[in-house]
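Removed from the display is one protein chain of the complex; every other protein chain stays in position.
Right, subunit A next:
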């Protein structure tokens, strides 16, 4: 998240009508707000967020369009209505009692008008539709004049109660004021924007549910976590890694990434950068002007030009200098991707690697350093997707395109993805099969394009193998599911991959799938499951064998296509304390003497959350204790799989 508006970022503009317009702001863009007017984007660049601007153009006696920052006091005065100018507002309602809300004062004088005399008749507005249109065409500035005229020609404005007058003014302001507010497009804003337009695309996820998901999944920055292995010495345990199944177009991924500090690029430097920038705007200006007209950076060369600029805004250093280590070394795992120093994969070492010292505006195709995608060992999100490619379209609002990711974006290394096929039956996926290794001589004799292809294939395989192997070894810190698929089928395969004490969170717009899920993890079912396993163990060692296999595999029953017991689609002993909850934010209007909950809000799906903790049950029979006095109630003996 940036402290001021930068080019090539998405911003949200709130119009007086309350609707949002989301745009990607570029320096030469002309932003058109329909009836509210238009203005060049450069008037917004470099300005802070959350300001409200008024569009002033030649009608207001200006040579060119200008934006005026509307001060907070003015905004509040309008919201409160004419009687309550800030800061006097607070005095009005002080201890001696909100005077103007008493209908009759102490001396019997009528202080507040009632609506007894109100006449509901549109003819009381003397201005006709045409006249108002005329006024608008004549372009009397910011719209305040129009509103003033409309108010002046309302016959019965004096008869209105102060409440209705305030409402009337507000309504007119919404229609005619040529204003907008610039808002940062963070995950909360994006949620609000999409839920109003296409709520089905994000499974009607509200902001409060997103908050709950992140909390219950214990999502946090994990780049400083230790890289630890399980007793087998290979599987990683923890390390700030979460598994995600996301059918919300990437909204859940974005919300989690935001909390892990991997959604917005180069945040740490922003502080210093912006400070320095203040001092030396002069210096930067030419550099940025030179770069910004470029089309959206598409590949790594362009990126290597751009990253240093972003990183240390205006130190006029060449890329080479940056690589020589003028950049600060970072202690955490993010070092590589934040500093522009390229990382060489072992395989690429065969290829001659040259970095252009003085990048020409458009170098033809220099061999570019390969930064391995999805390679971070900590602070990662691993998304399991149904189609060949994950649908993460909403990440475009955060400058991340999954089909063509920029190596400079934190998600490039921290967002891993694999399909269900790759997870469950990796050998059926062609990209998991290792392409043949060619010797250096053979490679040297190849055409460059062919050689490029060879490396591309190798890298793709390496990426897939790395992600698939890591995921199948499990040890994740948590699992977050927001999917339209049957939750049991997801949890069956993914819960074993969560470490002990890790959190499992499943979102569903409707309660029924989650109620079922709770039932599959109920205490009674767990007891029955354990008894059944126990009996089977007594009868033959078939199940024991399975257990052993699971232990060996580490990845649980990922591959065994064993007959699924319809009574136990999931292993109920693997999750503890399953619970089901929902939350909804109720919005209020807070105005002096007029405080109440909003009259209407969005209905639709309520949105529910299933949460539980992954546990490692002990082997053998375990009896519960406690509960009913005297009579020992058995919740069933517990045996279980040690995973």
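Note that in this section a residue touches a chain if its C-beta (ideal position, glycine included) is under 8 Å from a C-beta of that chain, and two chains touch if they have at least 3 such contacts; residues count from 1.
The definition used in the following text is that contacts and distances are computed from a predicted model.
Taking the options "DNA-directed RNA polymerases I and III subunit RPAC2", "GPI ethanolamine phosphate transferase 3", "4-aminobutyrate aminotransferase" or "tRNA (adenine(58)-N(1))-methyltransferase catalytic subunit TRM61" in turn, only "tRNA (adenine(58)-N(1))-methyltransferase catalytic subunit TRM61" matches the UniProt protein name of the chain that is not displayed.
The missing chain, though absent from the display, is touched by one residue of A:47, A:197 or A:602; that residue is A:47. For the chain left out of this panel, the touching residue among A:31, A:55 or A:237 is A:237. Across the entire complex, the residue among A:154, A:178, A:259 or A:413 in touch with the chain not shown is A:259.
In the full complex, subunit A touches the hidden chain at residues 1, 3-4, 27, 42-43, 45-52, 69, 71-73, 75-76, 80, 86-91, 93-95, 184, 186, 188, 207-208, 210-212, 214-216, 218, 220-226, 228, 230-231, 237-238, 240, 255, 258-261, 264, 267-268, 270-272, 274-275, 278, 281-282, 284-285, 288-289, 328-332, 499-503, 511, 515-516, 518-519, 522, 524-525, 527-528, 567, 576-577, 579-590, 592, 595, 597, 608, 613-618, 622-626, 632, 638, 640.
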